[in-house]
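A protein chain is absent from this complex, but the other protein chains hold their places.
Per-chain residue numbering starts at 1, and chain names A, B and C are given in the order in which the chains are listed.
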Amino acid sequence: MMSTDVHIVIVVILLLNIVVGLVRILRGPESADRMLAAEMFATSAVAIILILAVTTSSPALMDVALVFALLSALAVVTFVSRAWSALNPPQPPKHDGEEDGP
Amino acid sequence: MTLTEWLGTALVIAGVPFLLSGTLGLLRFPDVYTRLHALAKGDNVGLGLICVGLGIQSGSVTVALKLLLIWVLMLIASATGAGLIARTALARGLKPWGL
Amino acid sequence: MMLYLLLASGLFLIGCHGLFASEGMLRKLLALNVLSSAVFLAFVTIARMSDPLDPVPHAIVLTGLVVTVSTTAVALAIVIRLAAGGSDLSRGRREEDE
Partner (left out) sequence: MAPLASHAYDLLLAGALLWLAWQATHAADLFRSVISFIVFGLLMALAWIRLDAPDIALAEAAIGAGVTGALLLSALGRLTSAPAEKPAATRRWPGTIAVLALAATVLALLGAAAWQLPAPGLGDAVAGHMPRAGVDNPVTGVLLNFRAFDTLLEIGVLLLAVVAIWSLGPTPEPLVPAIPSPALPALGRMLWPMFVLATFYLLWRGTHAPGGAFQAGAVLGAGGILVILAGARPWLTGEDNGPWRWLLSLGVVTMLLAALSTTLIGQRFFEYPESAAAGVILVLEITAAISIAMLLFAAYLNGQPPARWRGYPHS
C-alpha cells in the first residue's frame, strides 16, 4: 500500500532529524542546550513510535509512546531542580528561585 | 486509497516540517531562549498534526483518544519544561541574545 | 539482523574499553550499562532470528534490566558517598543526635 511507503520514508526522515540533532549534544555549550536536544529527541522518537504503531497496527507500541510521553517531563525536572545548579556555576548559585516560589 | 487515508497522510506529512524546523532552530539559533522557542513548534504543532493525522487514519475512536492523550502529555511536559528551563536560566544569569 | 549483531559487538567493545580505560567512576558505571545493553541486544537479536519468536530471552532481558538498574542505584549511592568524603556521614550523625 502506498501510504505505508510514505510513512516509512517519514520515519526515516524523523530518525535522520534525531541524528542531525546529535550535533547539539556534542557542541553544547550550555548544559541546558544539551537537555533541550534530548527533549527534542524524545518528541521525534514519540512521533516515530506512533507512526510505526498505526502503520503496523500494533497497539502495544502505542503504550510505549504513552510511557515516553508520561516520563518526558521527569528528565527535565530532575535536570532543572537537581543537576543544573551544581554544574560548573558561572557565579555562585544564589537560589533565586526560592523567592519566586509560591 | 480512501479519502480519510489521504487526509491522514497529508496531515502527517504536514507535521514533519515543524519537527525538522525545530532541529534547524536547535542547531542554528544563538542561545538557550531562542532554541526553546524553536523547539516548542516541533513539540506542539508538529506532534499535534502527526497525532491528528494518525487518528484520522486509524479510524478507531479509542486509538484517536489515546493519541490525543499522548499529545496532551507531551504538551504538558514541553510547556512546563520550557518554563522551568527559561526561568532557571534567567535566575542563573544567562543573558538573552542581543540584550 | 546481521547488522544488529554487529551493533551489539561494537557496543560491547566500546563498553569494555570504557569500563577499563575511561576515567572517573560515573563514566565507568555508564560503560557498564552500555555493556549490559550490548548483551541484551545480542540476546534479543538471537531470539528474533529463531522462527517462532522466542519469548524466553525477552523475559531474561526484562529481568536483566531490573538487575542493571539495581546495580546502578547501589553503585551511584556508593560513588556519591565516595565523592562527598566524610562530610555526609557527619551530617547524618548530627541528624541522628537530634
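Keep this in mind: a contact is a pair of C-beta atoms (placed from the backbone, for glycine too) under 8 Å apart; a residue touches a chain by one contact, two chains touch by 3 or more.
Please read all numbers here as calculations on a predicted model, not as lab measurements.
Touch, as defined at the top, links the missing chain to these shown chains in the whole complex: A, B, C. Take chain A: the residues that touch the chain left off the picture are 5, 8-9, 11-12, 15-16, 18-19, 22, 25-26, 28, 31, 34-35, 37-38, 41-42, 45, 48-49, 52, 58-61, 63-64, 66-68, 70-75, 77-88, 95, 97-98, 100-102. Within chain B, the residues in touch with the undisplayed chain are 73, 76, 80, 83-84, 87-88, 91. Contacts to the hidden chain, counted on chain C, fall at residues 3-4, 6-7, 9-27, 30-31, 33-34, 37, 40-42, 44-48, 50-63, 65-67, 69-74, 76-81, 83-85, 88-89, 91-92, 95-96, 98.
As a working rule, only the chains that are shown with their structure count from here on.
Centrality by C-alpha centroid: the chain sitting nearest the overall protein C-alpha mean is A.
Averaged Cα coordinates give chain B a centre that lies 32 Å from the centre of chain C.
Between the Cα centres of chain A and chain B there is a gap of 10 Å.
Work out the mean CA point of chain A and of chain C, and you get 22 Å between them.
Residues of chain A found to touch two or more other chains are absent.
For chain C, residues touching at least two other chains: there are none. By the touch rule above, chain A contacts chain B in their complex via residues 1-3, 6-7, 10, 13-14, 17, 20-21, 23-24, 30, 32-33, 35-37, 39-40, 43-44, 46-47, 50-51, 54, 57, 59, 62, 65-66, 69-70, 72-73, 76-77, 80, 84-85, 89-91, 93-94, 96-97, 100. By the touch criterion given at the top, residues 1, 5, 8-9, 12-13, 15-16, 19-20, 22-23, 26-27, 32, 35-36, 39, 42-43, 46-47, 50-51, 54, 57-58, 63, 66-67, 69-71, 73-74, 76-78, 80-81, 84-85, 87-89, 91-94 of chain B touch chain A in their complex.
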